[in-house]
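Every protein chain but one is kept in place in this view of the complex.
Going by the order they are written in, the chains are A, B and C; count residues from 1 in each one.
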């Protein structure tokens, strides 16, 4: 049941997101897809603030993005997120940004790691979180 | 009925909004309250993208903000917006940002103007919009 | 000797700073003037990262800004900063943003406080810093 494992997040484009080209500034898609990943993980019972207080952080190690069509002010966007790989201390997401008319605007592969918040060294994902993630892989 | 004239907008704090002090970066409250004003105006039938295409823009002439308590990662915030003054080509908002526990975090007075998008000179608000705004004053 | 007590900081406007109106987005002036305050304080031997590690942070309690003329992509801006008030745990700045042609674009009064980085309670400024600030008041 692929459908249930894909998470959809919706957002609206505001002036803050656009630039003088009249479209969404490229770096802001990285903000958008992080909001989507955050809500995706909140769904399986994970909260960034809570983990941060426990000394764990998630960081992005690498991204590959392609930008296909521009989004504009007031556009409603839909972000689809899938967990596509899960290791002990790392996990990869596939994320796609669609317009309200279902045009693919932007597509990305995001490689994340779980680190100790002080040393920034890799740490195994807490068991509940690993189990939660397995359930959506 | 003051209640119906006050608009409430909700948002979540993401990593992008925070800084190394562990709290929301002060400039980002200006983004938050603009999102709230945008949705407030959308409610009375106004869309920034549409106006921009008609050659009109809204700009902020001045702000007065006080920052009282910090907001943190993952916090849910509530923004209350009221139109408090309406002129031919200008309008003022009173905006307050609350935590989920209803603590006042930040409070602002925002003075806006309607301008021609090319010349940046003041222009009277379109009649429907002026009427719409009167209804919520 | 007023001249020596006024600090000038220069910056360039990039796409990231602009919005779909083709001008600098209003919240970004708060970023610009914070860069200027940071360099102003660095000049008197103060570094935010160092203080943060000592458990002290500076926060903005309040701002009053007026936005007069827009800045555009590629513009070179000049920010003039003066310390105008100095208390035990608080200090106020007057800041002005000018275009390369010396037009005043934006003007602000910024009220800052020194806080404990954990409790967010007011703390007296460290003596050397207070002395350094007195020298530029």
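One rule holds in what follows: a residue touches a chain if its C-beta (ideal position, glycine included) is under 8 Å from a C-beta of that chain, and two chains touch if they have at least 3 such contacts.
Everything numeric in this text was worked out from a predicted model, so none of it was measured.
When the missing chain is restored to the complex, the residue among A:60, A:86 or A:130 that touches it is A:60.
For chain A, the residues touching the absent chain in the complete assembly are 20-21, 26-28, 30-31, 34, 52, 57, 59-67, 69-70, 117, 120.
Along chain B, the points of touch with the absent chain fall at residues 15-16, 18-23, 25, 27, 72-73.
Within the complete assembly, residues 12, 14-16, 31, 34-35, 38, 47-50, 52, 72-75 of chain C touch the chain that is not shown.
The definition used in the following text is that only the chains that are shown with their structure count from here on.
Look at the contact of chain B with chain C and you find the same residues on each copy: over half of the numbers used there are shared. Chain C has its Cα centroid 33 Å from the Cα centroid of chain A. Put simply, the C-alpha centre of chain B and that of chain C have 24 angstrom between them. In chain C, the residues that reach two or more other chains under the touch definition are 20-21, 27.
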